[in-house]
Structure formats: structure tokens, C-alpha cells
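A single protein chain has been removed from this complex, and every other one stays in its place.
Coming up: subunit A.
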Amino acid sequence: MASYSRAAQQWATFARAWYLLDAKMQPPGKIAAATVLRLEGRHKPIYHALNDCGDHVVIINTRHIAFSGNKWEQKVYSSHTGYPGGFKQVTATQLHLKDPTAIVKLAVYRMLPKNLQRRTLMQRLHLFPEDVIPEDIEKNLLQEIPQPRAVPRRLDEYTPEEIAAFPKVWTPPKDFRRR
């Protein structure tokens, strides 16, 4: 930019931005993938591991994430307290009921590179179970990250005109008996 001084342009290039991500009806793995990209700074062409060019990410509605398949019953989160007999195994449902942000937090923590930067980057992640965000964080937000999964509409969210206009494979005859 010709109008900015060099110092001002460098300051603007390396500034840390705040992004918002709505996790409603989204798979936590894809949420984590998009988050980790921004936390590391890999979405910027000036990326370098030593540059510390990552951004803040605020994730809302973590209570409303959606696992595909039967993962709510089948996915197991294990931990050990360190004491004998302290091996704990919890299903995703139980963990989610105990702490609505834990699933997304663990997903992001496990997707980050396993180096000393991981803890610093986790401090730049802000998780909220519902829509409610503190005012000072809300003032910092710059841009919303697009949701990774396109949420399909339920049948009752379609208007009757759209349902009537939808092409039918076959129309049943008048004396067709449905069981």
C-alpha cells in the first residue's frame, strides 16, 4: 500500500485477529480442523513456525455440536488419575453433560502440533457453550469463519409451497392404501 508507512503496514500485517465460529450442528472434528488452522496462523501467507502469527478463535454454541453416526454412545474419552484403579472411561454423552465445552477443547488440543507452543495456542482459544459472549471479547471480534458443514433443513422448516414444488418420483394412485 503506497499510503501506509512501512512500520504501520508491518504492524497491521502481524496483528493478531479475533475470529468467531458458530459450532451449532457442526461435527467437532471439522470445527477443530478449522480452528487449528487459524490458531497456528497457517491461513496467512506470512506463516512461519517462529513468527507467532496465530490468531484468537472464539467458538460459540459448543453445547449444540453434532457427532455423526453413533459416536455419542460409542466414542470413549479415557483418562487416568495416576492412582491405582484410577482408569476412567467416559462416553461422549456423559462428558458433554458434565462439561459442554470439553469435547471441542479436547478435539482442538489433540489436533494442535505436539510442541511447546500448544499450551500457548490453547490460551488463545475461547469456548462458550451458548450464544452468550463476554462484552470485551465481543468487541474484539473481527470476522466470522464459515461453518464447515452445510446444515440441512428439517422437514418442518420447509414451507408447504416448497414441499409441493419439489419434484416427485411417482404419484400414488387414488386407491393406494398406505399401511
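Observations
Simple rule for what comes next: a contact is a pair of C-beta atoms (placed from the backbone, for glycine too) under 8 Å apart; a residue touches a chain by one contact, two chains touch by 3 or more; residues count from 1.
Please note the rule applied: contacts and distances are computed from a predicted model.
Not shown: a single chain whose UniProt protein name, out of "Large ribosomal subunit protein bL20m", "Golgin subfamily A member 7", "Superoxide dismutase" or "Tubulin delta chain", is "Large ribosomal subunit protein bL20m". Screening A:Lys24, A:His43 or A:Lys105 against the full complex identifies A:His43 as the residue touching the chain left out. In the full complex, subunit A contacts the hidden chain through residues 42-48.
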